[in-house]
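Note that one protein chain of the assembly has been removed; the remaining protein chains are unaltered in position.
Here is chain A:
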Amino acid sequence: MFGYILRRLLQAIPVFFGTTFLIYFMVFAMPGDPVVALFGQHGVNEAVAAQLRAQYHLDQPFIIQYFIYIGGIFRGDFGVSFSGQPVSEILLSTFPVTLRLATIALFLEMVLGITIGLISGLRKGKLFDSSTLVVSLILISLPIFVIAFVAQLVIGINLGWVRPTVSGTAPWNELILPGIVLATVSVAYIIRLTRESVIETRGQDFVRTAYSKGLTSGRIVRVHILRNSLIPVVTFLAVDFGVLMVGATVTEGIFNIPGVGRTLYQAIIRGEGPTVVSFVTVMVIIYLVVNLLTDLLYAALDPRIRYGK
């Protein structure tokens, strides 16, 4: 087990270099000169522009820029944004916010998705099952910004139950509504995944054996059906957690949440290489760690899966 974890961590090193290199290259290759954009409508003052390029190493060849950046990371220096803020500070202020949002969304997905999916699967073809299928289909086909705008208008403005946007410190309670919005689409997927998986597991020999052994149905559902049905769901949840950590751009924009998605989007638009790459680097690390934990979780769920010796 320990050897397995060590191997996986070692594998993460080339992935880390590969992704940062690729992302840095893509930001570098983006058309347009960020320094020119800083001057806005005014003509570019070439002498000042040259100074700024030197300051952000934009006058160096690509590969040197990359190594300057990577060298900085190992010294704990992620670079500086155009507004003079260290990127490490931006990381520290935005990731906790997005993490809180992702946690709320993921919690809702797990509780609602698995519960409803399980009941649906156990009552295949009944009224509850059919209506769940219809509702989840509707949720899947609605774009997230529609759900977000409607929720903001109805709950935030018309009913006035919550603030329509999130205030600066982004406390947990204000993140509930955006969290629900974020969770909606994934909940629908998890319901369907769980339902399919439960139906399949119910037909397995070991479930019939359990029944014929005379186990209580509660115990069969909990221990035999649910646990064996959870592997695809856990895989989906893990991927979804990664997506939530990086991909809530639209929702964060609508609710004005000072999180990762919104900040990253603005950095991309401005062409702030260090900010973009640092964010992506942290995201890659999160993905790697979450994936590792997911694989370890498989072993916890299914005793037949063993890692290492």
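We adopt the following convention: a contact is a pair of C-beta atoms (placed from the backbone, for glycine too) under 8 Å apart; a residue touches a chain by one contact, two chains touch by 3 or more; residues count from 1.
The definition used in the following text is that contacts and distances are computed from a predicted model.
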| item | value |
| --- | --- |
| Undisplayed chain, where the name is taken from the UniProt record, one of "Aminomethyltransferase", "Oligopeptide transport system substrate-binding protein", "3-oxoacid CoA-transferase" or "V-type ATP synthase alpha chain" | "Oligopeptide transport system substrate-binding protein" |
| Residue of A:176, A:207 or A:301 touching the missing chain in the full complex | A:301 |
| Chain A, residues in touch with the chain not shown (by the definition above) | 30-34, 36-48, 51-52, 55, 82-85, 89-90, 92-97, 99-100, 102-103, 106, 110, 149, 152-153, 156-157, 160, 163-165, 168-171, 222-223, 226-227, 230, 234, 237-238, 241, 245, 252-256, 258, 262-263, 265-266, 269-271, 286, 289-290, 293-294, 296-297, 300-301, 303 |
